[in-house]
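Removed from the display is one protein chain of the complex; every other protein chain stays in position.
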Amino acid sequence: MLTKEKVKSFLVNQAVPILFLIIVAVGAPLSGFSLQHLTQEMTYRLARDSFVVLSLLVPIMAGMGLNFGIVLGSMAGQIGLIFITDWGIRGIPGLFIAAVLGTPIAILLGFMCGSILNKARGKEMVTSYILGFFVNGLYQFFGLFMLGPIIPITKPSMLISRGYGVRNTVDLLGVRGAIDKLIDLKIGGVSIPVATFLLIAAFCFFIVWIRKTKLGQDIRAAGQDYELARLSGIAVDRTRIISIIISTVLACYGQIILLQNLGTVNTYSSHEMTGVFAIAALLVGGATVAKASLMNVFVGVLLFHMMFVISPMAGKRLIGSAQLGEYFRVFVSYGVICIALIFHAMKERARAQKHREELMIGESSLNHGGEAR
Amino acid sequence: MISKRTGIRLVAVLSLIVLCVYLAFIGKEHRVFFDNRVKTIDGVKYKSEYTYEVAVLGTGEEPEFVDLDDMTMIEAVGPKHVIEISVMDLDGEPLYEISRNVSMGFKTDCVLYLPLIVDTHMGEKD
Partner (left out) sequence: MKNFLKKLVESAGWARIIIGLFLLLLFIIAPFVQVRLDTSIQDVLVRVGMNGVLVLAMVPMIRSGCGLNFGLPVGIIAGLLGALVAVEMNLTGLTAIFTAILISLPIAVLLGFSYAQIINRVKGSEMMIATYIGFSSVALMCIGWMILPFSHPTMVWGFTGQGLRTTISVADAFQDVISNILSFQIGDFFYFPTGMLIFFGLACYFVHLFFKSKTGIAMTAVGKNPSFARSSSVNIDRMRTLSVIFSTALGAIGIIIYQQSFGFIQLYMGPFFMAFPAIAAVLLGGASLKNATITHVIVGTFLFQGVITMAPSVINSMMQSDLSEIIRIILSNGMIIYALTRKEVYKR
């Protein structure tokens, strides 16, 4: 039954996606893009970006909050792609090999990330955030100084003019659209990359399946209550590391899917933005730091990217400056994460406070019972 | 002794590696160069007497024209290529056609020296 309470609670909990819906509903007509264009754009973006956002789900289940460390997985995927581009392996075989190359790297990075996060319990999000920057530094060192001299690159066209180190932009002509165009359906003039969506669907099933396994139960228990899980005999620390590894590896594949759609790698910056946008998208979809569902992923990607696409043009039409529209969308991206984090923290505190109060009431009633004569 | 679990994992990893090698074999891109320039090979001087139209089947690209003393390049993907060479005289009239199968595997580049092919119907240089 639709009570006033229920409606109010729904509105408050889903404040962020609703806000975004309003922004998009107002902005889309303003931007002047045709429905056809927007639909095509959104179809591509859903196919492209959903996977990376999916990789965020497992750490949230494990109670580790938003895994900013997915950039580590992105870097692993990019390294894989750099190699197959260098070796000139095209199409699906190329992407498959890139994934195979990236997987061990992602596992290693995920393991490192998970271990460090375990040491910084309670501050996982900040730590994973800084860790992302730190490994980015290592990655840059790797790309600029080791690829070429120490790890051979056969195609000189991929190197920087000074002779070693990978270029800033690498063309993925060979694998561009490889998955997307595998099964290309056209409905009403809109190209739908069916194969990509099938891949996404497969991993959605994978995530749902994981929840039912013992590992999944362990992860959720660890997420609910660390101490309780540990006392029940679950190797909580190990479970947390595993969930980060899963997240990192999925991010690796997600980045490969993303880049095969874009067709170009910005060797030193593609992955940075991936992390921020994925997290912003998830939050826009109504997820919180403690709870996230598949629905959040897709709604979020849709709304967030819609806002992203229409902002510059809407800004131009509304205020006369596309640049302003761009700054607006940067602000909204960070602002939405900020607000979601604040809401979550406030809710957590209210919950802990209520818990404490209940304990105290319990105590005092005990006392009364004891003292009543 | 190796436990059953380790054994299975080892087999899985090895089959993955084999699969990747196979995929690399299938998916590798190659550049086939058609060289029609005047050259001296092993002390024998070759002239460039004919013009050619060359194509690699399966790439979906238009046949390329190789002029006297010129060369061209066609990109192709895959382990084997079927190459069609149409030898033409100096007026552009086709004389005859040659068809070749080239198996490339992991190599990246391949150079076909056209005068030699015409001469011997066999000559191929890597």
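Here are a few things to note about the model shown:
Going in written order, the chains are labelled A and B, and every chain counts its residues from 1.
Criterion: contacts are C-beta pairs under 8 Å (C-beta built on N, C-alpha and C of every residue); 3 or more make two chains touch, one makes a residue touch a chain.
Here the structure is a predicted model, which means the values were calculated and not measured.
Counted over the whole complex, the shown chains touched by the missing one are A. In the complete assembly, the contact with the undisplayed chain comes from A:A345, out of A:I151, A:M273 or A:A345. Here one chain is not drawn; of A:L138, A:L185 or A:M273, the residue touching it is A:L138.
Think of the hidden chain as still there; on chain A it touches residues 116, 119-120, 122-123, 125-127, 129-131, 133-134, 136-138, 140-141, 144-145, 321, 323-324, 327-328, 330-331, 333-335, 337-338, 341-342, 344-346, 348-349.
Simple rule for what comes next: only the chains that are shown with their structure count from here on.
Between the CA-based centres of chain A and chain B the separation comes to 43 Å, rounded to the whole angstrom. The touching residues of chain B, counted against chain A in their complex, run 16, 20, 23-24, 26-30, 77, 108.
Contacts from chain A toward chain B in the complex involve residues 87-94, 96-97, 100, 154, 174.
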